[in-house]
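Some notes on the structure that comes next.
Of the protein chains in this complex, one is absent; all others appear in place.
For chain A:
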Amino acid sequence: MTLDTVKHATETPDAEQPWAELGLKKDEYERIREILDRRPTGAELAMYSVMWSEHCSYKSSKVHLKQFGEKAPESDALLVGIGENAGVVDVGQGYAVTFKVESHNHPSYIEPYQGAATGVGGIVRDILAMGARPVAVVDPLRFGAADHPDTKRVLPGVVAGIGGYGNCLGLPNIGGEVVFDPCYQGNPLVNAGCIGVMKHEDIHLAKASGPGNKVILYGARTGGDGIGGVSVLASETFESTGPAKRPAVQVGDPFQEKLLIECTLEIFKENLVAGIQDLGGAGLSCATSELASAGSGGMRVELDTVPLRDATLSPEEILMSESQERMCAIVEPQHVDRFMAICEKWDVIATVIGEVTEGERLEIFWHGEQIVDVPPRTVAHEGPVYHRPYARPEWQDALQADDAAKLPRPKSADELRAQVLKVVGSPNQASKAWITDQYDRFVQGNTVLAQPEDAGMVRIDEESNLGVAMATDGNGRYAKLDPYTGAQLALAEAYRNVAASGARPLAISDCLNFGSPEDPGVMWQFAEATRGLADGCQELGTPVTGGNVSLYNQTGETAIHPTPVVAVLGVIDDVTRRTPIAFAEAGQLLYLLGDTKEEFGGSAWSDVVHGHLGGLPPAVDLDREKLLAEILISASRDGMIDAAHDLSDGGLVQAVVESCLRGGAGARLVVPDGLSAFTFLFSESAGRAVVAVPRSEELRFTDMCGARGLPATRIGVVDGEEVEVQGEFRIPLAELRTAHEEAIPGLLA
């Protein structure tokens, strides 16, 4: 086959090109021809197709994501905002923290183990590329029905992949979620988050400036991994993809990644790089065009110098390969020798593949012949932007009218008792220990809190005990009922979880998982959810620092529930002041903070007991969330509470049962005046938490709540070995433990 050089492309303007097979639309292909004023070469077509895919270009979501910048609240904490590999926030004492959540949904469905493992690897490199040492990971996961046979194929593979990769890297897995719903049957959501820590002066950005600077590719050799993975895997649905067209799956090597981490951190320490970027989706196409585009524009790359695992790869394939564990650095010539020496020490292959040039073109050569000559901005940052039509789905009104308040409620105390056991033992509400126990939560010795606590927390300074906390939340059922409110509820819950642990929420990252943007109903859900999230962040004062959008999560015409997953990062000055969820000591007084209303739309109770989804999700009051958070943080700092647990899906009874089982102590509850036992136990009103207050602090605590205007209702006391709701029922802890802890192993082990 002849090499399709720039010269050849100019001479053969009418040659047929497989733009459609590469996922480009006709007008997009025309636009490339217009930009280049000729037909693209094969290599250029490969680069444009992969970089203009939904996954890389955010072409459908961009117009909505803009709000995160426009509505960003003033925040002194934000050091680096949206647009870089990951955002960076100031956490005090000279420390900065970078964090981000990304999706690896489609690859994890095809090959669960490697898909999930490389998802962890990818997000860790994003964090590393900012100059930070990765210190913890979290994994929000969603699968089909817990009893569906395919869940038994996908879930164990995903969990083993996350555990395998993270454990080999020596990174604690401190949180996340596991949710089951039939809507995720053909589209499991495997989101992965990472937290990294650095000093302020260590922040590194992805840009290539300074003509003469060398472009160095280092890490693993390039093979045929995931070629076209980005444009095919992440952008179109599976149905059209028969086994024959399956792109090669990327396989990760965590030990190589560990070397890459240590090697990169040593390079940072000696200040040897002018710019740096990890290689993820779209591989070298992405790294070279983004680095050049963020700098002055000029870069020349000799593609045949790239070290290969498979010598038969074509230049197009090398540009599109998604081989894992690779990074690209821009290094001033005088630092190249030292850079190479450090790579050699860590046994990491490093190769100068090009240099930054004076011009404004990205030029790529193959054995001396030019195969790419493009303005890099047109590849990386000025891709197509779609204002996709969106419309509120016709079924939305009927769904919201199908009020969960109409569902039959338990008629007797015995029935209520049975429903409590049923809910706390349902797959979504049951203990996820069987899954999270497969992850190493305590490696490195800095983990302060991990699952099943409300938030994960790690210490980042051994002297001062400074720490950071993170919680991830998302509720697709709420978002289906009302995407605007659902997104705010996800934000509010993660915010509340961080505050319940005693940390102050600072900023957020999000992973927005939706169906096809070509469906106006899905696009409406997306528009509403992003608007809700941007408004919510503005009100709470927590800027969005970055994140990821995953579209086309659907099988045929059926999309997943809109699932915005929000990760909130918080800081705590002294981790010894953290608040756990455990009710451990008899005599502690239980207080319910916030207002409980008749809110059952999208609730766990309506799902588990009635298989129902309808009505409106709980109302959101962000001022109340802020107040609740302030109270929880103050109470933690001043030692006024021994335990706190946020209330969310499953309601009060779920929180109480979790806290009792965690601490091994029972609770006696009294239904407050004005509430039915049923509403008291199962309502999912937002802006609430349950706290355990030592008797000695009761007055101080209630005075504080009273002074600040937060409703605090005494609902009982920690005591005995059962959960008792006075006048209703008693359930021994042992019975609750069996229901709560044996459900997941029973289904999946």
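In this text, a contact is a pair of C-beta atoms (placed from the backbone, for glycine too) under 8 Å apart; a residue touches a chain by one contact, two chains touch by 3 or more; residues count from 1.
Convention: contacts and distances are computed from a predicted model.
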| item | value |
| --- | --- |
| Hidden chain of the complex, named as in its UniProt record, picked from "Deoxyribose-phosphate aldolase", "Cytochrome bc1 complex Rieske iron-sulfur subunit", "Nickel ABC transporter permease subunit NikC" or "Phosphoribosylformylglycinamidine synthase subunit PurS" | "Phosphoribosylformylglycinamidine synthase subunit PurS" |
| Touch criterion as defined above, residue of A:3, A:35, A:63 or A:110 at the omitted chain | A:110 |
| Contact partner of the left-out chain, one of A:145, A:205 or A:249 | A:249 |
| Touching the absent chain when the full complex is considered, from A:81, A:223 or A:716 | A:223 |
| Residue among A:309, A:367 or A:695 touching the omitted chain | A:309 |
| For chain A, residues in touch with the removed chain | 110-111, 114, 220, 223-225, 227, 243, 246, 248-253, 255-256, 309-310, 323-324 |
